[in-house]
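Following: one structure in structure tokens, then a few remarks.
Here the complex is missing a single protein chain, while all its other protein chains stay put.
What follows is chain A.
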Amino acid sequence: MAMAALRREGRRFATPLISPNPTNALRSSLIPSQEPVSSGVRCISTQVVRNRMKSVKNIQKITKAMKMVAASKLRAIQTKTENSRGLWQPFTALLGDTPSVDVKKNVIVTISSDKGLCGGINSTSVKISRAIHKLNSGPEKENKYVVLGEKAKAQLLRDSKKDIELIMTELQKNPLNYTQVSVIADDILKNVEFDALRIVYNKFQSVVAFLPTMSTVLSPEVVEREAEAGGKLGELDSYEVEGAETKAEVLQNLAEFQFSCVMFNAVLENACSEQGARMSAMDSSSRNAGDMLDRLTLTYNRTRQASITTELIEIISGASALEG
């Protein structure tokens, strides 16, 4: 709702700029050094500037409110995110970090936000996803996207519509929890065939710093193959497996569990980055609105003063003409 209001304000605010014959007052606001009064003008209307000041003030109110909202949401989600950071570490300790693994079917899971006005985090994850697509493309290779969130969807639909396998939106309607994320992970595992899942998200570092990150989750077959081939996963063979009947079964369970855990942390990190980015974006736009308001006020006062001066001169010179 706030965003719709903002857009409306924006339109109102843009109209004087687009109008065919901008008034003096407006031009002077853009180039303050220019004298606002041109010769021959007797009375300058301050109406336009006044309207614009009002709309800038309204925009500032909205952005300030949005910043407050983002700040309070950030605080809640930041603790959650920090608490969830332990969840994926055992998996990385066991299965290693394998971004360079060479497999046939890559699935890129791009995590983004549903709402805009949050800086560049969504375009960053889209850019990284595209780059991963390019990096892993080759003959006999398949790259697919799974898109989470409205914003990455809009950007990826434009040029790689044929590669998108699955789109999910409205993740954050309810506060994020593990059950919800594991349902999403389950959906992805059921509907998409993969050898390696690459999860792209923005890791939250501080309110102004977000690190684009890629986590890799391998399918059980690939894990087994890599473990036999040695290398990074070579140690996995030395582990005794307890639980289900076969090792493959345990690995299957393990891979699915790993995916849900990594997804949970990734979704939280991205949500946290989103709130942080929105907060700083809204902060800078309220500051901008404040600056603009100052400039407009200056112009407005100057124009008013100029018209008063002109009127005075007219009266005085008229009087002196009568006298003389």
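Basically, contacts are C-beta pairs under 8 Å (C-beta built on N, C-alpha and C of every residue); 3 or more make two chains touch, one makes a residue touch a chain; residues count from 1.
Note that contacts and distances are computed from a predicted model.
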item: UniProt protein name of the chain not shown, from "S1 motif domain-containing protein", "WDR59", "ATP synthase subunit delta', mitochondrial" or "SAGA complex subunit Spt7"; value: "ATP synthase subunit delta', mitochondrial"
item: Residue of A:Lys151, A:Lys203 or A:Arg278 touching the missing chain in the full complex; value: A:Lys203
item: Touch with the omitted chain, as defined above, among A:Leu74, A:Cys261, A:Ala277 or A:Leu296; value: A:Cys261
item: Option from A:Val250, A:Leu293 or A:Ala306 whose C-beta touches the chain left out; value: A:Val250
item: Chain not shown, touching residues in chain A; value: 80, 82-94, 96-100, 127-128, 131-132, 134-135, 177-178, 200, 203, 205, 211-216, 235, 238-244, 250, 253-254, 257, 261-262, 264
